[in-house]
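Here the complex is missing a single protein chain, while all its other protein chains stay put.
Moving on, here comes subunit A:
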Amino acid sequence: MGLQEKLKELEEKGLNEISLAKELSKLNEVRVNFLGKKGPITEVLRGMRDLSKEERPKVGEFANRVRDNLTAKIEKRRTELEAEALNKKLSEEALDVTLPGTPMNQGQPHVIQQIIDNIEDLFLGMGYQVVEGPEVELDRYNFEMLNLPKDHPARDMQDTFYITDEVLMRSQTSPVQARTMEKHDFSKGPLKMISPGVVYRRDTDDATHSHQFHQIEGLVIDKNITMGDLKGTLVTLAKELFGDRFEVRLRPSYFPFTEPSVEADVTCFNCMGKGCSVCKYTGWIEVLGAGMVHPNVLKMAGVDTEVYGGFAFGLGPDRFAMLRYGVDDIRNFYLNDVRFLSQFNKRG
């Protein structure tokens, strides 16, 4: 048998073994066996010196071709085997992706806080400052400077916790108005503020009453503030809180610290104005009180009523939360039941 035939036979044998190799180690063995320094091909090539000068290049070329072919086939097989091995590994690694993820701890802002932040952001965007005031107030700021002298009938509307004759738990956030107005330097520009905070009333806690709740007071004092501006502001606020689908209705009302006074209603979100038990069949839900600041209030704070005027509004985030989310018991806000608090987890 000539060298060429021998090589041919080796090639066939090699190709066969490559195709039979099922593992990388086996394939490696094949490579060493056929292509290694001590392998049969090298040996065949060694026998070339016995060949004639004419035959030598031909056989050499043939031998190289066999070696290259085997090398290429081994590489190809290796890639195949590697891919197979990887696929096998990956398929073994497959998970039930429907299993729950590892629980991460994430706290939530209180639902009332969310509403307060929401309103703060809206008004910050309109150039208002956020101002806080004391929760334990002087009668003077809580009532007298708001045009509610002692014995004013409207004081009955807000039964108050007193600490002493002159010191009380504020029954509204309006005293912050009086305090801010008194301090504001109008030569430096208009006063635009909101004041969120806790207020207290002598109410027995039940589903709709709480001795503690929140209020947000708003106040704008400038040279050319109109009732139209108040209306526009309230409409903007209502749309922010309840959405564009809702109508806003203003009604005359009475607050000692504003004149004219208004109450704002929005379309009942439960029945969309058709009338239901939530809105007592009126189609409207009362959401806030407001008005043009009473001249007496301005005067008591030392503001020149000939030059300046403005509007004020007040609303209750607790009530908003109850309305917006259908919370039927105000006490839920202060019990801090984790199952309640964690429901309000919508961000953005």
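Descriptive notes on the structure:
We adopt the following convention: contacts are C-beta pairs under 8 Å (C-beta built on N, C-alpha and C of every residue); 3 or more make two chains touch, one makes a residue touch a chain; residues count from 1.
Note that in this section contacts and distances are computed from a predicted model.
A single chain of the complex does not appear, and UniProt lists its protein name as "Phenylalanine--tRNA ligase beta subunit", one of "Peptide ABC transporter permease", "Phenylalanine--tRNA ligase beta subunit", "Protein translocase subunit SecD" or "Fe-S cluster assembly sulfur transfer protein SufU".
When the omitted chain is restored, the residue from A:Ser52, A:Asn224 or A:Ser277 that touches it is A:Asn224. Contact with the omitted chain, checked across A:Gly127, A:Gly243, A:Gly302 or A:Gly326, is made by A:Gly127. Here one chain is not drawn; of A:Ser52, A:Thr102 or A:Ser277, the residue touching it is A:Thr102. Although one chain is hidden here, its contacts on subunit A can still be listed: residues 99-100, 102-103, 105-110, 112-113, 117, 120, 123-130, 132, 134-138, 151, 153-154, 156-157, 161-164, 167, 169, 189-190, 192, 198, 200, 202, 204, 211-212, 220, 222-229, 231-233, 235-236, 249-254, 259-263, 280-282, 292, 294-295, 309, 333-339, 341-342.
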